[in-house]
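Reviewing the structure listed below.
One protein chain is absent from this view; the other protein chains keep their places.
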Amino acid sequence: MRFFEYESRRILERERIPITQSGHAETPEEARKIAEDVGGPVVIKSQVLAGGRMKAGGVKFADTPEECEAHARDILALEINGQVPRGVLVAAKAQIAHEYYAGVIYDGVRKLPTFVFSDMGGIDIEEVAETHPDHIGRGHFSTVLPPMDFRAKDAIAQTGLTGRELTRLTPILSALARLFATYDMTLAEINPLVKLEDGSFVAVDAHMEMENEARPRQKALLTELGVGEDETREAREATPFEIEGERIDSVDHRGVAGNVTEFDGNLGLVIGAGGGSLTLFDAVRHHGGNPANYCEIGGNPSVSKAANLTKLVLQKPGVEKIAVMMSTVSNTRVDIVARGVIKACVELGFDPAEKIAVFRIPGAWEEEGFKILDRYGLEYADRSVSMHEAARIAVEKVSGGSDGAAPLRGEEPGAEKPPTERLSGADEVLEG
Amino acid sequence: MAGLFIDVEVDESVAGDPDLARRLEEACPVDIFADADGRVEVVEDNLDECVLCELCIGTAPAGAVRVKKLYDETVLST
Partner (left out) sequence: MSILIDESTTFIVQGITGREAVNLTRECLDYGSTIIGGVTPGRRGREVHGVPVFDSVAQLVEATGQVPDGSVVTVPPAFTRDAVFEAIEAGVRLVVIVTERIPRYDVAQMVELANLRGARIIGPNCLGLIRPGVGKMGGIGGPARDVVKAYQPGSVGVMSRSGGMTTEISSTLTAAGLGVSTAISIGGDPIIGSTYAELMPLFEADDQSEAIVIYSEPGGRMEAELAAWVIENRSRLPIVAFMAGRFMDEMPGMSFGHAGTIVEGKADTAAEKIARLEAAGIAVAQEIAEIPDLVRERLGGRAGAGGQVVA
């Protein structure tokens, strides 16, 4: 889950990392007020969860409060990558002597968090890594031993820095590591971290991402920042269809029937589990099918939960038939899912044998499940029919599924900038 | 009214037994039985959730609880 810059700054403050004076404004008038408090040149930045703000016109400089108010008015009205800004940030313009990069991320191969530091800040760190690898310092730190400043010092020293720069930067990078650990971040970066003309250091921009799995235990911080529990901060906002899928999954704790994503095809999918759904979605597209949705069932959901998800898919406009398919199941029961999907059809007044293009779930309790499917005259497949073959059967039974898969289209194809790029770099280079 | 897939019958001779009502409510993992003031009540909304575990059958006196699978017309009982 990505934080807005104004939120990231508040997290830096909690660890006493110095930042430029700033405030968050929802209106041009509020922006002006902040500029008055700052009492000098300011920068006004659009608060969106996307990179490339500078290019999009979402970052402007002002010398007076009046100018700040005018810029804020423009920026507040400017959508970036389909996102309406969540207000603007107004910050004192720093007198920059030099720019650095300070970041902490996970190294999935070593399975440890790692520092990334560069004396070439203010630009995309991946670009620096490619063109000037000698200007990047790295170093893992332990998650079991107590935090030690020397790990941060070593990473910084790799870039050749020494003297007061080294001793002043070390506690800042070390604090960033503490923050990363304390708040379950997957990315914590300051870019640029700036040396001012008086030799002191200050953060001018920050980018933080928290792991979704940790949101329950980070409730205190999230509440303090005003982040709502329903804010997914995904690449695109959830549609009403997806929100309803989420609701169906959350009201009944028995198993999983959710992770719904909406597409605009005619073949409804009731598929599972995690890996099975990925495989089956690919298979449907491989055979030229146009899925109406993605979803995952698993963990042995109740009959009513499977039925409610199936109803949601059946009632989606444009859905002609549904395909019920999973990889060979171990703890999800074939008979329970069969009951759920048939019940959904019957209660909506559909003939299950007509509406369910194919049922392919082999595994636990399959003998019992096949009895139910026989009773309702469904076409079903056992494990001798591969997942891809089942997908082909389903695609053939709906119209228009022969000439190759159409490009995937969700309901809001606008926001395509990934919110979780590794080392996403700075949005802009501030001039000194 | 039965479910779409499952029906459960409890003999009238034992349905009024408060002890059985309590034990059936505890035994069933999907809440098909409720203890209604000492009387066995079958919760119709939950009938189709039956996982065929037969714990209710083992809890009641022989033959007193019968689980009917409506899709193949078989009956589970002791």
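Letters A and B name the chains as they come in the text, with residue numbers starting at 1 for each one.
Simple rule for what comes next: a contact is a pair of C-beta atoms (placed from the backbone, for glycine too) under 8 Å apart; a residue touches a chain by one contact, two chains touch by 3 or more.
Note that the structure is predicted; figures quoted are calculated from it, not measured.
Counting contacts across the entire complex, name the shown chains the missing chain touches.
Within the full complex, the chain not displayed touches A.
If I consider the whole complex, including the chain that's not displayed, which of A:78, A:97, A:157 or A:181 touches that chain?
Spelled out, the listed residue whose C-beta touches the missing chain is A:181.
Have a look at A:113, A:192, A:245 or A:265 and name the one touching the chain we're not showing.
A:113
For the chain that's not shown, point to the residue among A:119, A:165 or A:296 touching it.
A:296
For the full complex, which residue in A:276, A:301, A:352 or A:369 touches the chain that was left out?
For the chain that is not drawn, the touching residue is A:276.
What subunit A residues would touch the chain not displayed?
106, 108-109, 111-113, 126, 142-144, 181, 184, 186, 211-214, 216-217, 234-236, 259, 261, 272-279, 281-283, 285-286, 294, 296, 298, 326-331, 362-364, 383-384, 386-389, 407-408, 410, 415-423
Just so it is clear, only the chains that are shown with their structure count from here on.
Averaging only over C-alpha atoms, locate the centres of subunit A and subunit B and give their separation in whole Å.
Computed value for the inter-centroid distance: 46 Å.
Which residues of subunit B touch subunit A once you look at their complex with the stated criterion?
4-5, 30, 48-49, 51-52, 69, 71-72
Give the list of subunit A residues in touch with subunit B in this complex.
Answer in residue numbers: 302-304, 333, 335-336, 339, 342-343, 346, 368, 371-372, 375-376.
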